[in-house]
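The block that comes next holds chain A.
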Amino acid sequence: MNKKVLAWPILVWLTLFLTVPLCFVVAVSFIQRSAYGQLIYRFTIQNYLRLIEPLYIQIFIDTLLMAILTTIITFILGYPLAYTITKMNKHLQNIWLVLVMIPFWINSLIRSYAWVIILRSQGLINTLLLSWGIIDQPLALLYNSSSVLLGMVYTQLPFMVLPIYVSLEQLDRRLLEASSDLGATPWKTFWHITLPLTLPGIAAGSILVFISALGMFVVPDIVGGAKSALIGNLIQNQFLSARNWPFGSALSIVLSVFSLILILLYYRVLKVQQTKEVKP
Partner candidate 1 sequence: MKTWRQSLLLSYSLIILAFLYLPIAVLVLYSFNNTRINAVWTGWTIQWYLSLFSNRHVLDAVSNSLIIAFSSTIISTLLGTMAALALHSCRFRWYTAINSLIYMPILIPEIVMGLSLLVLFAQLNIELGKITLVIAHITFCMSFVVIIISARLEGLSKDLEEAAQDLYANSWQTFRYVTLPLIMPGIIAGALISFTLSIDDFVISFFVAGPNSSTLPLYVYALVKRGISPEINALSTIMIIVTIVMVVISQRLQVNGSNKNNVYK
Partner candidate 2 sequence: MTKKQHVMIQLETIEKNFAENQVIPPLNLSIFEGEFLTLLGPSGCGKTTLLRMIAGLEEPSAGNIYLDGQQVTYLPPYKRDVNMIFQHYALFPHMTVEQNILFGLRMKKVSPTEREKRISQVIALTQLEAYRQRKPRQLSGGQQQRVAIARALVNNPKVLLLDEPLGALDYQLRKSLQIELKSLQRELGLTFIYVTHDQEEALTMSDRIVVMNQGKIEQTGTPHEIYHTPMSQFVAGFIGENNFIKHEDFYISLRPEKINLCEVMFQGESPPPLTDDTSRLTGTITDVVFYGTIDKVFIHLDDSGQTIMAYQYFDDKRRWQAGEKVGLWWNLKDEVRLDR
């Protein structure tokens, strides 16, 4: 019996429920809709032209900025954490890894909601500050871009830590010993050896965080309120409230293409780097 047959069901499934739907979305992005949201099967590129309206450009910029900031902050928080974990003994490493992984698996909806409890005007922080007499009016901690950024960093941090941990773990310890043997201080060893050699992990983590942040809509929806709309919210809105599927489709095509290009770029860079290492 040829075992290749075993791969068919999944391939058929993914074609039916992944590839075909995506093609549908592409198709819908090129058609018109009636005033009541009915699809009219007539070709147009209007949906894409609308993307360059200042309102949407502003949302793109906001989203990009948010994603970039999230990536940078998760890196600053995540790298030292991953580094510290690799310095522990094997048993502690496993415990810490599971501890980092658990939030990653917990629903981001619940994790965002947890911040609402803390940040809202009758929330934990305001209640504490008021009762200590530090403030006499509740602070507006929730429903602004800072709270969205906080929520993003909070939900995306594990994405950054795990790939960096993997690349640090694979790092040949002898290189570090060689470096300090050759007279480098720990800081110099880190700067000249560890950091450059863990770049692939940093890149992987950054791509994961960045792409996930680009398409995020739960976090801004829960902790951002109505004011801070990102692409994700815009898309959700087009599909579920505005009932403008063609425009929503055009938006999601742009989002997907952008994400896929980043991923391809990442693989390309990774490949180039690997071939370089093989043939010095």
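In picking the candidates, the idea was that all candidates are chains of the complex that A comes from, given by their letters.
One rule holds in what follows: a residue touches a chain if its C-beta (ideal position, glycine included) is under 8 Å from a C-beta of that chain, and two chains touch if they have at least 3 such contacts; residues count from 1.
What you see is a predicted model; the values in this text were computed from it and never measured.
Student: Which touches chain A in this complex, 1 or 2?
Tutor: Per the touch definition, chain A is in contact with 1.
Student: Any idea which chain A residues touch candidate 1 in the complex?
Tutor: Residue positions touching the partner: 1-7, 9-11, 13-15, 17-22, 24-25, 28, 77-78, 80-81, 83-85, 87, 94, 96, 98-103, 105-111, 113-118, 120, 122-124, 126-127, 131, 154, 157-158, 186, 211-212, 214-215, 217-218, 222, 232, 235-236, 239-240, 245, 248-249, 252, 255-256, 259-260, 263.
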